[in-house]
Structure formats: structure tokens, C-alpha cells
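And now, chain A:
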Amino acid sequence: MQIEEKFEPTIVAFCCNWCSYAGADLSGTNRLQYPANVKIIRVPCSCRVNPMFILRAFQRGADGVILCGCHPGDCHYTTGNYYARRRMTLLFSMLDFLGIERERTRVEWVSAAEGAKFAATMNDFVATVTRLGKNRRLEDLRCKK
Partner candidate 1 sequence: MKSISLSNLPELLSAIAAKEALYLPVDTKEGAEYKAYAEGDSLSLACNTNRSAKDFFFPQVEDMAAFKVEGKKIEIIDVRKETEDFVIFGARACDVKSFEVLDRVFLADPVDTFYKNRREHSTVVALACSAPEETCFCSSFGIDAAEPQGDVSAWIAEGRMFFKPNTQKGETLLSALSALLEESDGAAVEKAKEETRTIMGQLPLQNLPTEHFKPEKLMEHFNDPKWKELSQACIGCGTCTFVCPTCQCFDIRDFDTGNGIQRYRCWDSCMYSDFTQMAADQPRHTQLERFRQRFMHKLVYYPANNEGLFGCVGCGRCLAKCPISMNIAKVMKALGGDK
Partner candidate 2 sequence: MEKEALIPEIGIVTDIRIDTPDVRTFRVVTPDGKKPFVHIPGQCAMLSIPGVGEALFSITSSPTNTEFMEFSIKKCGCVTSFLHSIEPGQYVTIRGPYGNGFPVESAFKGKDMLFVAGGIGLAPLRSVINYCRHYRENYGKIDIVYGSRSMQDLVDYNEIVEEWCKEDGISVHLTIDREQPEWDGHVGFVPNFVKELQFDTNKTAVLCGPPIMIKFTLAGLQEMGFKKDQIYTTLEMRMKCGIGKCGRCNLGDKFICKDGPVFRFDQLEELPDEY
């Protein structure tokens, strides 16, 4: 008999250095739980993330990608997240257009004080992606073991 393994998604979270990364940190120091599936990549600003980052994360085995940055208006560089917002809006719409499940991508604004929001967001995102199952539509078979 085959034992069915529970699907554990790999989640890549791009977190801006000034707000969301600190938010993740805070959720840690407050002992708030969020799944270990989330791999955080720290970026100087949410605007640093270009579409290639997102696609490459999927190529390399991510099942979901989330971008976290400062709340609009609170960007450390004043306007970075406004540009990121437009960029990701268009990219996610395009991914959906090409038939990639829309729930696999998300943008969330998390401030340095919102440790609880960070944990809640991650819990929710991991649950969503777990329900979706493995990323099959934007995968690179060569990268599978």
C-alpha cells in the first residue's frame, strides 16, 4: 500500500527590508507561529522585485510567491511600493491570463509593527496554496528531483 504523503508547499516570500522583514522578525520575537514552508528572501524594497524574480521562484520549485512591502505611503524610499504595486498588478493579471492559478501569487503590505498580520497572512497563504496543490503550470521539470 502506498502511503499518501501530505503535500507541503514551498512558499517564497519577498520581504522588504524596512517593514515586512522587520514585521516577520517581530512575529518571531512575539512567538507567533507561521509555517516553516515560507522561505523569506529579504529585498531592499518591494520595488526591487521584478517579474523575473517571481517567475524564477516558480521555476526553482516554489508553489506560491508572496511579495510583502511597506504600506502604500510608508515606503522607506517614499514611492518604491507604488511602482511595485503597478508592476505586480499587471504581472499577476498576466499570469492569470496565461492560465496560472491566480491564488499562487499575492501582494501584502506588512509594516514593522504588524508581526501578527505577517503570521496571519503567511498562515492563510500557505493554507490557500496547500489547497491548490503543487505548482504544475509554471514549473521547470528539470528542477524536480
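Rule of thumb we're sticking to: contacts are C-beta pairs under 8 Å (C-beta built on N, C-alpha and C of every residue); 3 or more make two chains touch, one makes a residue touch a chain; residues count from 1.
Selection rule, in plain terms: all candidates are chains of the complex that A comes from, given by their letters.
The structure presented is a predicted model; accordingly, all values stated were derived computationally and were not measured.
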item: Direct contact with chain A in this complex, candidates 1 or 2; value: 1
item: Candidate 1-facing residues of chain A, complex; value: 60-61, 142-143, 145
